[in-house]
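Removed: one protein chain of the complex. Kept in place: all other protein chains.
Just so it is clear, A and B label the chains in written order, and each chain counts residues from 1 on its own.
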Amino acid sequence: MSATGSPALVPTRPRTGISATLAHAGTVVAGNPVTGFAFALLLGLMACAVLGPSLVPYDPLASDTAIALQAPTLAHPFGTDQLGRDILSRVVVAARLDLAIAVFSVALVFVAGGLAGIMAGFFGGWTDRIVGRLADTIMAFPLFVLAMGIVAALGNTVGNIVLATAIINFPLYARLARAEAAQRRNAGFVMAARLTGNTDLRIVLTCILPNILPLMMVQMSLTMGYAILNAAGLSFIGLGVRPPTPEWGIMVAEGAGFIVSGEWWIALFPGLALMLAVFCFNLIGDGLRDIVDPQRRT
Amino acid sequence: MLRTLLDRLATTLPALAGVVVVSFLLTRVLPGDTAAYFAGPAATPQAIAQIRTELGLDRPLPEQFARYVADLARGDLGRSLTTGQPVTADLGSRLPASAELTLVGLALALLVAVPLGVAAALRQGSLVDHACRIVATAGVSLPVFFTGLLLVYVFYFVLGWAPAPLGRLDAFASPPPTRTGFLLLDSLAAGDLETFRAALAQIALPGLTLAVFALAPIARITRAAMLAVLAADFVRTARAAGLSRRRVVVTYALRNAMLPVVTTLGMVFSFLLGANVLVEKVFAWPGVGSYAVEALIASDFAPVQGFVLAMALLYTVLNLLIDLAYGLIDPRVGHAA
Partner (left out) sequence: MTAIPLLAIRDLTVEFATRRGTVQAVRRVDVSVAKGETVGIVGESGSGKSVTSYAVMRILDRAGRIAGGAVDFSGIDLRAATERQMRDLRGREISMIFQNPRAALNPIRKVGHQIEDVLRQHAEAGSGDAKAKAIAALEQVKIARATERYHAYPFELSGGMCQRVVIALALACRPQLLIADEPTTGLDVTTQKAVMDLVTGLTRERGMATVLITHDLGLAATYCDRIVVMEQGRVVETAPATTIFRAPAHAYTRKLMQATPRPGVTLRDLLPEGAPAAPLERAKAAGTPLLAVSGLVKAYPKKAGLLTRKAAEAPFRAVDSLSFTVARGESVGLVGESGCGKSTTSTMVMRLLDPTEGSIVFAGEEIGRVPAARFARHRLRPKIQMVFQDPTESLNPRWTAARAIADPLLRFRTVTGSDAVRARCEELARLVGLPVDLLDRFPHQLSGGQKARVGIARAIAPAPDLVILDEPTAALDVSVQALVLNLLADLKQALGMSYLFVSHDLQVVRLLCDRVIVMRAGRIVEEGPTAAVLSAPQAEYTRALLAAIPRPPV
C-alpha cells in the first residue's frame, strides 16, 4: 500500500563518483553505529594480521614449562598454556593465518563462482545446466563433511583447507550470481544494449557485472565469517594446520582437554578471538546489505 | 500422491549419481600412492601391494568405478584398520547416537526459533525483535565447538549441574535393550526412568550446543518470511474482511511463512550434520562423527570416505523428506504452469 501511499520523491541533486560513495557510507555509518563498531573491529583485526609478530610481548612458540598452565596475570594477560607459551601472543599472531585462509578461499570462490554463475544466468542453455549440476552435486553433501573429505583426500595442508573452503562455498556464489544475471538477462536495459549493437561480452561487462557486484560484495563479507569458522573447525578436528603453529581452532582444541579441570583460559581467548572475527564480518555484511539492498533487510 | 513421490524420487537420482561420482573421485585423487594411504602408515610393501590388488587400483579407471559402484550396492565400504570391522557395520552401530543427538538439537532449535521469529515479526522493533536479532547474529558467529566448551565449563565445572562430557551414558547406568538405538526412546520403552534421566542428562549439553547453532538460521528466516507474508496482499484482504487476528496470523500468515522455513531446513541439516562432528568430539559422543575424526587422526581412510558418503546419502534422503513435506503444505508443487 505504500506504493500508492507515499508521495513521489523529488529527485535529489546528483552527485557522482567517489565523493558520493564516501558521503553515502558516512551517513550509513553515522545512522548505524553497529556497522561503525564492526569497521573499527575490522581495523583491529587487520592490524593484528599485518603487524602481529611485532606487536606481541612474547615469542608465540617459546615454551617454558616452569610457567605452564598459569591463569591470566599482569605478565600474561591471557594466561599460559600447558607448555608455558603466552596465549595473548599466540592469539594475536594467529590472526594472520586465520584471516589469510579466509581471504584466499573467499577470493577464489568469488572469482570462480561469480564467473560461472554469471555465465550460467546470462547464457542459459548447457552452460547453465553444467554449472547447475556442479552446484547441486556440491550441495548434495553436508558442506563441512565434504570439506573434511576433500582435505582428507587431497592431503592435510593449509592450501587444501583454502581449496576445500572455496569449493563448499561455490554453490552459494554461483547461485546468487546466476539468479541476478538471469533476472537481468531480459531486462529492458539489456535488450536496449543489444539493440545498440553491443556484443554479449560487452553487455556482461557494462550491464550485468556492475549491477551484480554490490550484492556479491555483501555475500563476500558474509561468507568470510563462514570461511573462518569452517577453517577453524577443520583444524579443531586435526586437519590442516598442525601444532605448534598458532591458529585459533587448534588452540581451542588444545584447551578443550583442560576445560573439565577448570583451566578455562587456554580455550576461551582463542575462541573469543574466533567469535569476534566472525561476528565482525557478519555485522559488516549486514551493514553492507542495508546499503546495497534495503529490501532484503531481515 | 504415489505419482508425486515417484517424481520426487526421480529428481534425487542425479544428486545421488553426483554423490557417488564425487566420493569415488575422493577415494582416487589421494596424492601419492592410494594403496599406501589405505594400508596405513605402518604397512609393509607386501601389504601395500596386496591392498592395491584388493582395491583394484591396478585396473583402468572405468573398471575401478564399476567395481566401486558394485561394492557400494552390496553395502561394502571397505574395512577399518583401527577397529578391524567393516566400515558399514561400524557406521551402522554408531549412527543412532548421532541421529539422536542431531534430532534433539533440531527439535530444541525449532521449539525456540520459530516462536521467536514469529513474535519478532509481529512486534517489529520491540524487545523480542531485538532479542531475535541478537540471537540470529550471535548464533552464526559462535564456533560450535567453542559453545560446547563454554557450556561444559559453566554447567559441569562451575555449577556441577551436568555430568562429565563423556559419552551417552555415565559408567554407572546400564544401557536399555536396543530397539531403536535412541537411548531416550529405548529407556522409556523399557520403563527404565533412571536410565532415561541419565541419558537425558548426558544429551542435554551437546543437544543445547547444536540447538544454539541451528537457532540462528531458523529464527532469521522465520522472521523474514513472516514479515514478507504479513505485508502480502492476501493478508490485507483477510484483514479487510474482518478476520480475527488469530486467524490472520495462524491460518493465513504462518502457514505461508512456513514454506521458506521448510526450505531452509535443508540448509540447517547440512550445517547440523557438519556441526555434529565437532560436537561429538567435544563431548566424546560415540557417533559417526567422532568415529570419522578418530580414523582421520589414525590415517585410516576407508572409514573417512565411508563417513562422507554415508552422510551425503543421509542428507539426500533428508532433502527428499523436506521436499515431500513442502508438497504437503503447498498445493502449487507439481502444478507449475
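Simple rule for what comes next: contacts are C-beta pairs under 8 Å (C-beta built on N, C-alpha and C of every residue); 3 or more make two chains touch, one makes a residue touch a chain.
Worth saying up front: this structure is predicted, and the values here are computed from it rather than measured.
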item	value
In chain B, positions touching the absent partner	3, 6-7, 10-11, 124, 231-234, 236-245, 247, 251-252, 255-256, 259, 329-332, 335, 337
Contact set of chain A toward the excluded chain (per top definition)	1-2, 4-8, 11-12, 14, 16, 187-189, 191-200, 206-207, 210-211
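By our rule, only the chains that are shown with their structure count from here on.
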item	value
Centroid spacing, where centroids are CA-atom means, of chain A and chain B in whole angstrom	23
Of chain A, residues touching chain B in the complex	1, 133, 136-137, 139-150, 152-155, 225-226, 229, 232-233, 236-239, 249, 252-253, 255-256, 259-262, 264, 267-268, 271, 274-275, 278-279, 282-283, 286, 298
Residues on chain B engaged by chain A in the complex (per definition of touch)	14-16, 18-19, 21-23, 26-27, 29-31, 137-138, 140-146, 149-150, 152-153, 156-157, 164-165, 220-221, 223-224, 227, 236, 269-275, 277-278, 281-282, 292-293, 296-297, 301, 304-305, 307-308, 311-312, 315-316, 319
